[in-house]
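Missing here: one protein chain of the complex. Every other protein chain is in place.
Then we have chain A:
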Amino acid sequence: MDSDPLIAVERLTRVYAMGPHRVRALDGVSAEIGRGEFVAVMGPSGSGKSTFMNLLGCLDRPDGGRYRLDGEEVGDLDADALAAVRSRRIGFVFQSFNLLPRLTARANVELPMVYNRAVLRAERASRAEAALIAVGLEERAHHRPSQLSGGQQQRVAIARALVNRPPLLLADEPTGALDSRTTLEIMALFQRLNRTGITVVLVTHEPEVAAFAGRVLLFRDGHLNEDRRQVPQEASP
């Protein structure tokens, strides 16, 4: 089982209907991503990176092709089953953090566990604490998002993505809203998490960010144009 790739997509296709036009946002993409890999997804704007990530994250369903995640065929699951997959197997990090402003950092981190029946209520607090420690933000647990810097907010969002202990962490331009110093810190965090065994797939359009990954997937017009492996740069100082 462990020799299986974590992600296997075959001729993955997603077509958007825009009035009379049909946009092939993703046009027959095939790829495998192994467990423990750190993959950067690159490509010009509109090339289908986000569409690809949304499909990997089970937020969307493909119009064609197959998607096998962690040994399970997930391409044609119904809405509830997809919710369960998102809950247990995937952590998603967004460019705009998407923290709930009314909740404290810890409550934000606890949120995914509310929808995960595998986690007991009594476990939530300690698991949220642990996730906040993992992102180095334990002393900010009771702050609200508005009281945190952009980098700190993204750390909270990463802690939230980690808290259900998924094997896969997806991030769509996680450093797009951050300055270069904070970007470096966040990339160091991703590298550290990756070394604990979590598979990381992140979208970026900055080559300096992609340099921290061990593999780069290059998209163009909905096609996977290039799949290259590299020696990752070290993000931590």
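As a working rule, contacts are C-beta pairs under 8 Å (C-beta built on N, C-alpha and C of every residue); 3 or more make two chains touch, one makes a residue touch a chain; residues count from 1.
As a convention for this text, contacts and distances are computed from a predicted model.
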| item | value |
| --- | --- |
| Undepicted complex member, UniProt protein name, chosen from "Quaternary amine transport ATP-binding protein", "FtsX-like permease family protein", "Hydrogenase nickel incorporation protein HypB" or "Cytochrome c" | "FtsX-like permease family protein" |
| Contacting the left-out chain in the complete assembly, out of A:60, A:206 or A:221 | A:60 |
| Selected residue (touches chain absent from view) among A:92, A:190 or A:219 | A:92 |
| Sole residue of A:79, A:122 or A:231 that reaches the chain not shown, by the stated touch rule | A:79 |
| Chain A, residues in touch with the chain not shown (by the definition above) | 54, 57, 59-60, 79-80, 83-84, 86-88, 92, 94, 98, 100, 102-103, 111-112, 114-116, 121, 160, 164 |
